[in-house]
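Apart from one protein chain that is not included, each protein chain of the complex appears where it belongs.
Labels for the chains are A and B, by order of writing; each one numbers its residues from 1.
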Amino acid sequence: MLTSGVVLLAGSLLTPNPGLIFWTAVTFVIVLVILRKVAWGPIISALEEREKGIQSSIDRAYQAKEESEAILRKNRELLSKADADADRIIREGKEYAEKLRAELTEKAQDESKKMIAAAMDSIEQEKRRALDVLRNEVADLAVKGAEKIIRTALDADMQKKIVNSMIQDLSSKRN
Amino acid sequence: MATAPAVPGEHSGEAEAETPGAVIMHHVMDSNEFAFEPFGAVELPRMSIPASVPLLGGLDISITKRVVMIWIVAVALVLIFSIVGSKYKAMGVRQAPSGMANTMEALVEFIRLDVAKANIGHGFEKHTPFLLTVFMFILFCNLFGLIPYGSTATGDINVTLTLSVFSFFVIQIASVRAHGVVGFLKHLTVGTHWALWIIMVPIEIIGLFTKPFALTVRLFANMAAGHIVILSLIFISFIIKSYVAAAVVSVPFATFIYLLEIFVAFLQAFIFTMLTSLFIGLATAHEGGHDEHDTAVAHH
Partner (left out) sequence: MNGEKRFPEDFGHSVRASSDYIGLGLQVSGGFAFFVFIGYWADSKIGTSPFLLLAGVVVGMVGMALVLMKVVRAANKK
């Protein structure tokens, strides 16, 4: 039984069958041609198109990401620039204020100095006028004294005594 | 000649000296009738090409069971894939396939990318229709052979031989296209002295055939062996004449082998397609050997 099986196996399974080869070849070629036209063409082109679609959406997503990153970077730059601007403005303001204060202080000091000088001037003038008035007064007194002397007696000693006492009087009074 | 124990009309039963071995072989072999065992059989037409046709004259092209199976497979393939193809034609880019189209797309994508693109590399698009057809053809032959009353066409050396001849021509044409006729012929002489060409060229031409031949034998042996194992397991119970043995041994094991064969059906179709695309890739690779180098680098 086993040997018959082996003989059958060797005899039949490996027998060349030209008819089967012929039909297999013909059928396979026909199937290949039909499927190539009917199925593989549309399926593969659809798959390729989808692959391309996926690739392009990935590309687009990356592009969008890059764009948004660029925008973010730009925004950051702008922000930091604005920060710097604000800093600069504040610093400038401070400097200006400082300068203004210094100027004002100087001006005030000048003004006060001027006022003091003016006051000094007016004091000086007042003093001089007072001296003038005093001098006139003294001259008047001297003239009146001389008149008095002349009127009373023209005694020389007397006169000397009178004048001396008068001058003494004046200088002690003035001091 | 060897079909003697299984001529039509003789499958009436145990009265004849019908050994289990003969019955198994009858199932595994081709025949000129399509038998639906308890119900009878359909006699298939016998014919041959008229002797007047040149080259093929007198060739016996009788329609056998295997031929019918191949035609059934061909019709099924054309029907299924014309439906799937028309679905894809009608579908927009943004739509995803559903149902059968989705299943077939998974197979098509597997063959297109993991088999064709991975092994052929540049210019794989030209070969995908052939590889897809071979894969589907073998797969459907294998699966239809598992249906009761069916016959596995790919379990026949003639069918696998024909398919591998197609593969062989595809591989050689790809090689000639990639290297040019001169490069192809130069490859046959492989840098030996011209005086030795007369020895080397025949051996190298034989070498072109031996690789696809290994491919054929592998596929054929696997498909035939699976069926022989199933039938042997079932016939154990007839030999021992015990229903207990049938219930305990034959049926569970046969079921297991049957499930295994569904897996093998896919595996064999895959291996045939894989080997074909590998050989195409090897034949079209410029400066043979740099591919292996790349692989070695990638591995370490």
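Assume a contact is a pair of C-beta atoms (placed from the backbone, for glycine too) under 8 Å apart; a residue touches a chain by one contact, two chains touch by 3 or more.
Everything quoted here is computed from the prediction, not taken from an experiment.
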Note = Missing chain -> touching shown chains B
Task = Would you indicate which residue among B:Leu59, B:Ile72 or B:Ala118 is in contact with the undisplayed chain?
result = B:Ala118
Ask   = Taking the entire complex into account, which one of B:Cys141, B:Ile230, B:Ile257 or B:Leu275 touches the absent chain?
value = B:Leu275
Message = I'm checking contacts with the chain that's been left out. Which of B:Phe213, B:Phe238 or B:Tyr258 qualifies?
response = B:Phe213
Request  = Check the options B:Leu107, B:Leu146, B:Ala178 or B:Met200 and report the residue that touches the missing chain.
outcome  = B:Met200
Task = For chain B, enumerate the residues touching the unshown chain of the complex.
result = 114-115, 118-119, 190, 192, 196, 199-200, 202-203, 206-207, 209-211, 213-214, 270, 274-275, 278, 281-282, 289, 291-293, 295-296, 299
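Operating definition for what follows: only the chains that are shown with their structure count from here on.
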Ask   = Whole-Å distance, chain A centre to chain B centre, using C-alpha means?
value = 82
Remark   = Listed in rising order, chain B residues that touch chain A in their complex are 1-3, 19-22, 24-25, 28-30, 48, 56, 59-64, 66-67, 70-71, 74, 77-78, 81-82, 84-86, 88-89, 91, 93-94, 104-105, 108-109, 112, 125, 128-130, 132-133, 136-137, 153, 156-159, 161-163, 165-166, 224
Query = In the complex formed with chain B, which residues of chain A make contact?
reply = 1-2, 4-5, 7-9, 11-25, 27-28, 30-32, 34-36, 38-44, 46-47, 49-50, 53
